[in-house]
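Of the protein chains in this complex, one is absent; all others appear in place.
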Amino acid sequence: MNQRYMSDAKRLSISVIGASGYSGAELVRLLLRHPAVELDTLYAFSQAGKIFSDLYPSVPCDKEFLRYEGETGSDIYFLALPHGEALNLVPALTDAGKLVIDLSGDFRLKNPDEHERFYKQIKPADAWMTYALPELGRDEIINSKAVSNPGCYATSIILGLAPLFLDENSPAKVRSVSCTAVSGISGAGRTSKTELSFSEMSENMRAYKVGQHQHTPEIMQALGTSASNPSFDFTFAPMIGPFTRGIYSVLTVAFDGNFRDCSPSELYSSFYDGAPFVRVRSSMTEVRHVAMTNYCDIHIAHRSDNGPLVIISAIDNLLKGAAGQAVQNMNIMLGFDETLGLLL
Amino acid sequence: MNQRYMSDAKRLSISVIGASGYSGAELVRLLLRHPAVELDTLYAFSQAGKIFSDLYPSVPCDKEFLRYEGETGSDIYFLALPHGEALNLVPALTDAGKLVIDLSGDFRLKNPDEHERFYKQIKPADAWMTYALPELGRDEIINSKAVSNPGCYATSIILGLAPLFLDENSPAKVRSVSCTAVSGISGAGRTSKTELSFSEMSENMRAYKVGQHQHTPEIMQALGTSASNPSFDFTFAPMIGPFTRGIYSVLTVAFDGNFRDCSPSELYSSFYDGAPFVRVRSSMTEVRHVAMTNYCDIHIAHRSDNGPLVIISAIDNLLKGAAGQAVQNMNIMLGFDETLGLLL
Amino acid sequence: MNQRYMSDAKRLSISVIGASGYSGAELVRLLLRHPAVELDTLYAFSQAGKIFSDLYPSVPCDKEFLRYEGETGSDIYFLALPHGEALNLVPALTDAGKLVIDLSGDFRLKNPDEHERFYKQIKPADAWMTYALPELGRDEIINSKAVSNPGCYATSIILGLAPLFLDENSPAKVRSVSCTAVSGISGAGRTSKTELSFSEMSENMRAYKVGQHQHTPEIMQALGTSASNPSFDFTFAPMIGPFTRGIYSVLTVAFDGNFRDCSPSELYSSFYDGAPFVRVRSSMTEVRHVAMTNYCDIHIAHRSDNGPLVIISAIDNLLKGAAGQAVQNMNIMLGFDETLGLLL
Partner (left out) sequence: MNQRYMSDAKRLSISVIGASGYSGAELVRLLLRHPAVELDTLYAFSQAGKIFSDLYPSVPCDKEFLRYEGETGSDIYFLALPHGEALNLVPALTDAGKLVIDLSGDFRLKNPDEHERFYKQIKPADAWMTYALPELGRDEIINSKAVSNPGCYATSIILGLAPLFLDENSPAKVRSVSCTAVSGISGAGRTSKTELSFSEMSENMRAYKVGQHQHTPEIMQALGTSASNPSFDFTFAPMIGPFTRGIYSVLTVAFDGNFRDCSPSELYSSFYDGAPFVRVRSSMTEVRHVAMTNYCDIHIAHRSDNGPLVIISAIDNLLKGAAGQAVQNMNIMLGFDETLGLLL
C-alpha cells in the first residue's frame, strides 16, 4: 500500500475541532496512540480554557482546549461538532487544502430537502461530501480530501443491510425492513438532561423519534434509494438502553422472492471479504463483543426459506459509529493500512 | 360484583408451589398484602428448609419453604415451577377441587405438537387450561377453576397486537408482524449462569432464541391463528438487556389494506376500555413507567397512511408478566375487583 | 394506641409542598395508599401546571401540581423543598395550627452557627423543630405539631451508632468513628447535572464533600455531642455509586475501653427492641434488602476484643431516609400505628 503522506521527516499534524464531547474525546484517545500522525491542537467552545485530562482523566493528555477562530495550521482537521456548525467551518478548511473529516450530519445528505426535513435546518444544495463508509467505497474515500463520516445508527444499519441491496448476487428483492436499534446513552453526547440522568435511565429503556430519526435518509441514500421515494418499506425505531457504549440493531427483512437457494451467511461473508472491521459471525453477537473496538459484528439470527431474515448488527457507537471510523477513514485517505492504530 | 368466595368468617387460604424463584417470591409479596386472602404454605424444592425472608430480606415473611408432597389443604394453589413440573401436579389439585393458577408453560398450548416443538417436551393432548389473559377473556376466566397464566413476552406482545386481530373494527388485515422485545434479566429466573453474571451483562445486550422462543405459539394461538399454520408472517427476536425487571416490546405491523380512515389510538383505547391495567398512552412508554406495577402500557409510536404501524408495549415481567397477572386472575376467579391488592 | 386524629367522619387531608422531586413523589406514592389519610393538594414550583402521573407514570395520580401561595386548607403539610425554602413557609403553617413535617435541613440544627457553617445559610436562632428520628424519641414526636425529618445519611449513620452513645449499657466510650457511606444517585434529587448522567455514573463511583457534608452536625447533635465541640473523632466520607436508591454505611468505631464482656449484637437488639423498622441482623446487610422498604438494617460486621467494631447500616434513602420516615413520623404524631401504610 502506498503510504502517500507518511514520511520520516515529519508526521502529519492533526487538529480536532469539538474535542470536548464524547466523540471528540475518543478521537483524541485514538490519535494520541496512532503511530503515524501527531495530535496538534484541540478546539472546544464551552470548555475552552480547560485541560483535556481534567475532563477525561483516564486519557493522559495535558493539552488545553482552545476556542477555534479559523486556524489552518494543521494538516488534517477532524470536526466533531453539533449538527449545523461544521457547515460554516468546512469550506475555509477545504479551500486551504486541508484534509477534512466531519463527524456531523451536515454533509451526509445529497438531497437538501431531506436534510431540511430531518435536521430542521436548511443547507446549500452542494453541501455534501463523500459519504465515508469504508466498507462500501474505499476507492471514493482514498481519492477524497474531505469526507463525511457516517452516523452511528446508520453505520450499524447500513452494514447490516448492504449485501442485500448492493451485492449483485443477492437473490431476492427487499420488500421491507423493520429496524429496531438500541443505543448506549453516550449516543446522546456529554449532556445534562434530566431524562438522561442515571436515576432516570438505570433499569430503564425507551424509544424515541420512531419513524423520524435523522439517520433515516442517509441509510436510504447509502442503500441506493431515498427517504423521499423509497424502494421498500423502512421502519426505524431507535431506543436508548441502560448502558453507555454500543448500538445493537435488529433488522427484520422481508423479500419479494426468497433465499431458498442462497446462504445469507455466505453472501455476507463474501461481501465483507477484505473488510478488516466487519465480522460476519456464526454465533450470537453481543454489545460486549464490540464495545471498545472498531468492529461491526453481524450475525444472521434467523432465516426461513420463504419468510424474513433477522439480522443483528452491533458496533461501539463512539468507535465504529464515530471516532474509530473517522480514524479508519483518515488511514484510507492517507494511504495507510486501514487498521493502523485501531486494533486492540 | 359478586364476591363469590369472600366471607367474614374465613379468608381463603393460599399455597404457592415454587415460591423461591423470582415469580414465586413476587407472588408471596403480593399475597401477603392482599386484603382478602391468606397466604398459607410456601413450597420449594432446592430451597426447602430455608426461611423466605432469608432469601428475600426485603419481604418480611418468616415462613419456611417446605418440600411439596401432594398436600391439598389450601383453597387456592399457585404453581410457579420450571416448565414440565406442573404437568404432574395439577391434575391431583383440580381433582381435589382446588382453584389452580399455573404460571408455567405446561398448560398454555392446545396443540401438543406445538408444545413438543417449542418446549422439547411431550404432553397429553388434553393438557391445557383456560388461557388466562384477562383483557382478552374475563368471562372464561371467571368460570374456570384452573387457569394457565400467560408467559411474560406473550403478555406484552399479545396485548400490543390484540386490537388489530380481535377487534372487528380493525380496518385492515395484518400481513406481518416483526417483534423485538427486550427483557430484564430476572426473566431468566434466579440462576447461576456465567452468561447472566453482572460482569457479563452490565453494559451488554444480546438476542437469543430468535425465531424459536417458546412463547411464539401461545402468541399465535391467542391472536386466533397458530404457529403451525400462521395467517401472517411473524418474526420474534427476544433479547436481554442490562436491567432486572421489565419487557419492552417493539411491534412493527404491516397490513394488507390500510389505516387511512382509522385512528389506531382510538381502536386501542376502545378495545381496552374497562381494562384497568392496560393504559393506551399518547406519550412514549418507558420500562420505568411500568416497573413494579401491574400495568401494560401501550403507545402507538409511529403510523403512516399506507405503511406499517410501530407499537410499543411495556410491562414488568414479574408482575403483569407473571405474579401480578396471576393475582389479577385469582381476583377474577374469586369474583373480587380485578385490581384488589394490585394498585400501588 | 390512641388514634387521636382518626375518625370515621372524615380522613385528615394532606398537602405536599415540593411534590415533584424524588422525595416528594415518594410521599405521594405512600400517601395515596395510606389507609387513614387523604391526599389533597400537590404543590410544586418549576413543574406547576403539569400532572403528577405525567412525571411519574408508575404512580396513578392525575392531580395537577399547583404553585404554593400560602394556602392552609389541609390538615397536614409535608414540605420536601430544597434547603432554605421551608424556613419561609413553616411559620405561617404552624401559626395556622397545621401539622407540619419538613424534610429539608432547615430546622434540624439547634446551633445556628453550625447551620451557617455547613449549609452556607443564615437562620434565626429559634428555627429548629423536634428532630424526628422515631427510634430515638417517639415521645417527643408524639407531642409535637411540627417536626424536622432527618437527613438520609444522618438516618443511616445515627441509627448505626446510637446504641453505642445513648444506651447506658454500652460498656465503652467511643474514641473515634470513621464513616464511609455510599448513596444511590437519587440522593442528588431529580436533576440535570452532567456529572450525574448515566454515561458518567454507570460503572463509576466517587466521594464528595469529605469532611464537609451538611449531615455531619445533625449526626453529632443526635449522638449527644456537637460538630463544634465533638466528644470523639468523626470522619465522614460520603460517596455516590452506580445505583439509584439506597445508602450503605460502614461505620468503624474505636473505643477507650473495650467490649470484652459485652455482645454488641445484644446491645443493639435490646436498644431497638420495639422499633418495627430497625432490624439488627446476624447475616450481612445489602442495599437490596432494604430498597423499596422503610427498614434500616444493621449488621455488626466485625468485632475484636480490643479493637474497633465495624457496623454496617443500610436504608432506602428515599424511604427510611426521607418520605417513608416522614410518613412514620406522621403516624406517630397522629397516634396511629407507626407502620400504617408502610409495610410491603
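Chains: A, B and C, in written order; residue numbering restarts at 1 for each.
Here is the rule we go by: a contact is a pair of C-beta atoms (placed from the backbone, for glycine too) under 8 Å apart; a residue touches a chain by one contact, two chains touch by 3 or more.
Remember, predicted model here, so these are calculated numbers, not experimental data.
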TODO: Check the options A:Pro57, A:Gly257, A:Gly274 or A:Gly335 and report the residue that touches the missing chain.
DONE: A:Pro57
Task: Identified contact with the non-displayed chain, of C:Phe243, C:Phe271 or C:Phe336 - done: C:Phe243
Open item on the list: For the chain not shown, which residue from A:Leu109, A:Leu136 or A:Ala291 touches it across the whole complex?
Closed with: A:Ala291
Open item on the list: Tell me which of C:Ser178, C:Thr191, C:Ser231 or C:Ser265 is the one touching the absent chain.
Closed with: C:Ser178
Task: On chain C, residues whose C-beta touches the chain left out of the figure - done: 176, 178, 180, 182, 184, 200, 202-208, 210-212, 233, 235, 237, 239, 241-246, 248, 250, 252, 254, 284-288, 291, 301-302, 304, 307-308, 310, 312
TODO: List the residues of chain B that touch the chain left out of this view.
DONE: 22, 184-186, 188, 190-194, 196-203, 242-244
Task: Chain not shown, touching residues in chain A - done: 29, 32-33, 54, 57-60, 202-203, 281, 283, 286, 288-293, 295, 297, 343-344
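The rule is simple: only the chains that are shown with their structure count from here on.
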- [ ] Taking all protein C-alpha atoms shown, work out their mean, then name the chain whose own C-alpha mean is nearest to it.
- [x] B
Task: Same vs different contact residues, chain A with chain B, by half of numbers used - done: same
Task: Chain of greatest Cα-centre distance to chain A - done: C
TODO: Would you mind pulling out the distance in Å between where the CA atoms of chain A average out and where those of chain C do?
DONE: 47
Task: Averaged-CA centre spacing for the pair chain C and chain B, given as whole angstrom - done: 37
Open item on the list: Could you work out how far the Cα centre of chain A sits from that of chain B, in whole Å?
Closed with: 39
Task: Multi-chain contact residues (two or more partners), chain A - done: 184, 200, 202-203, 242-244
